[in-house]
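Sharing a structure, written as structure tokens. Questions coming.
In this view, the complex is presented without one of its protein chains, the others remaining in place.
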Amino acid sequence: MNCFKEGEYILIRYGEKKFLRKLLPKYSLNIKKQVLKFDEVIDKPEGIKIGNFEIYRPTLEDIILLGFERKTQIIYPKDAFYIAFKLDLNKEKKVLEFGTGSGALCAVLANLAGEIWTYEAVQEFFKTAQKNFKKFGLKGNVKFHNLDFSKANVPENFFDAAFVDVREPYPHLEKVHKALKEGGVVGFLLPTANQVIKLLESLEKFFGNVEIVEILQRQYKTVAERFRPEDQMVAHTAYLVFGRKLISS
Amino acid sequence: MNCFKEGEYILIRYGEKKFLRKLLPKYSLNIKKQVLKFDEVIDKPEGIKIGNFEIYRPTLEDIILLGFERKTQIIYPKDAFYIAFKLDLNKEKKVLEFGTGSGALCAVLANLAGEIWTYEAVQEFFKTAQKNFKKFGLKGNVKFHNLDFSKANVPENFFDAAFVDVREPYPHLEKVHKALKEGGVVGFLLPTANQVIKLLESLEKFFGNVEIVEILQRQYKTVAERFRPEDQMVAHTAYLVFGRKLISS
Amino acid sequence: MNCFKEGEYILIRYGEKKFLRKLLPKYSLNIKKQVLKFDEVIDKPEGIKIGNFEIYRPTLEDIILLGFERKTQIIYPKDAFYIAFKLDLNKEKKVLEFGTGSGALCAVLANLAGEIWTYEAVQEFFKTAQKNFKKFGLKGNVKFHNLDFSKANVPENFFDAAFVDVREPYPHLEKVHKALKEGGVVGFLLPTANQVIKLLESLEKFFGNVEIVEILQRQYKTVAERFRPEDQMVAHTAYLVFGRKLISS
Partner (left out) sequence: MNCFKEGEYILIRYGEKKFLRKLLPKYSLNIKKQVLKFDEVIDKPEGIKIGNFEIYRPTLEDIILLGFERKTQIIYPKDAFYIAFKLDLNKEKKVLEFGTGSGALCAVLANLAGEIWTYEAVQEFFKTAQKNFKKFGLKGNVKFHNLDFSKANVPENFFDAAFVDVREPYPHLEKVHKALKEGGVVGFLLPTANQVIKLLESLEKFFGNVEIVEILQRQYKTVAERFRPEDQMVAHTAYLVFGRKLISS
């Protein structure tokens, strides 16, 4: 059996709440007068229930949502999941990312693709993303660059997919286009309609097969006798724009 | 350059419409009096625009949506994408699927996980799924079984994740529970509220950390001067239920 | 008892389908080899069930959705309902409408407010709206004008509320502002984000307390054993913008 070891991160579920904690001796989680002593978790198997606490190893989603330090608005898993698939990832693919931010999307891409090159102009974000990766032992297939993408020396016809998450993606379209292989997929994340409109104005010179999508996630209560949606939901994170590299005939 | 070759599948985009076609000599696509002759596509690079036709290699999403033969309601990519991530897949993971259907989810899982064992009781579906995989040259890491899961000889403590897409998942909970490793993730797809309610009644004996989710995808028009959502959308495909294997303490 | 009379309009529900028909002798409704003979409906009470046909008098919603001739995109009841309330209508209120269209919103406003003045520049629409009202005997508290609003002689400080449903509302803001009483409510219906953005740029000079809203209606299947949302829904009709008349201090 692959039991919990001292020092690893654990996911604790209590009622509707979730917690991500480092499993350290003598530590505990206190909630509503209930106590989970971490000493009782060490060397126990995953999926154990102690009192009303359930303990698991965290999934990547748990790590991103509960464990990542955020200096920026993170990309929500609902969006990150969708993006990774639209980019048609698998282990053979090389991906370019511009706008590393806190590294949330990067962690998802790294889990699925072969190689990620990610660029972040702001040093603070660059460091935060790396710290997040290190803290949770995430994949080593990511090359972090603390550079404005416009100043970066990026290979041409090299990437299978690219994702751009910066406020002003418009000046970078040509460079992203060049960096992609023929048929490469590009994606953009933009919070406002104004940004999407502006992007559409210059996009079609470089990219075709354009799609714009919003993903909404509706969570439900898990009580059998009162099945119904949660009261509140996230109404908007961003518009996602996708396209494919066009070449001149 | 990696040009289009005779016999491969191509994605053609014309205006808002998409087509998946086998690239055969002398064939063509006719739409609104415009003609795309396939002979002009062979040996051309991906991303080429001929008249108003754009031509790409299809992504896995394109293949599932446009190319898969359907004997059952397929799992939509918006759901398949989300499921794959909730199951926390990567190349090291082994996945159990019950209810292969037309193989749409299976194709997504196979693209991301290391090994898939999938079960389908209905012979017609079993054959359709295999045909779909063969037609598009999809991954060989899938073991297809034409068996009712309840009669299958499934290894215990073996799978990292399991997904169940059958009308009556309730009798199979214990067997799925046993097949999963400690901490394993389980998912269910259920179209009606009645099914979710019934599942919740027996679920918590075996699985914890339960979440119920609906994913809604809102598509937007891609014209810069008239940015707005599409008129119609898919309002409901299914409720998705996820949990983690609990063990008795 | 207030039985069905020859010549009136009836609503017929059969399974999930609805029909609006004029109740004429010797006529019938044929659907899936079932026949409803209208002679059997005349002089019967409302709410009667004949075979699998249910027969009622139509509500205003039924009349608009099933009975109105449409020369334009009509305002959906889900939006019309919301608009009428945002305009804070009751029997004492006078309402200005610009863009009569097919008269759908006008019919809702007329049912609730005291007096409606409606303007429509296109003669064909102007006639259609009047025909729709006449056909269903709708309220006589509407003054139809076949005029471009910008050329109309409209009283000032006269209306409690105004609604503008034209492609280019921007040039009319000042005139609408003048026509409203102090504190008057204004509403706009705009299909695209571009229109809303343009409206917002000039709106705040004239109107305050601005709100922008989209109303989504999700319909459910009505079978007890399979409770779930319908497969498809209307994803977008329009953005609704509301404000209150500002006066200079």
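Order of writing sets the labels: A, B and C. Residues in every chain begin at 1.
Here is the rule we go by: contacts are C-beta pairs under 8 Å (C-beta built on N, C-alpha and C of every residue); 3 or more make two chains touch, one makes a residue touch a chain.
What you are looking at is a predicted structure, and each value in this text was computed from that prediction instead of being measured.
Novice: For chain C, which residues touch the unseen chain?
Specialist: 1-2, 11, 13, 18, 44-50, 54, 56-57, 59-61, 77-78, 80-82, 84-86, 88, 90-91, 108, 111-112, 181-185, 193, 196-197, 200-201, 208-224, 227, 229, 239, 244-249
Novice: Mind pulling the chain B residues that touch the left-out chain?
Specialist: 193-194, 196-197
Novice: Would you write out the residues of chain A that touch the absent chain, in ascending order?
Specialist: On the chain A side, contact with the omitted chain comes from 191-194, 218-219, 225-236.
Criterion: only the chains that are shown with their structure count from here on.
Novice: Counting only Cα atoms for the centres, state how far chain A is from chain B in Å.
Specialist: 21
Novice: What is the distance in Å between the mean C-alpha positions of chain B and chain C?
Specialist: Comparing mean C-alpha positions, chain C is 42 Å from chain B.
Novice: Multi-chain contacts only, two chains or more: what residues does chain C have there?
Specialist: 193-194
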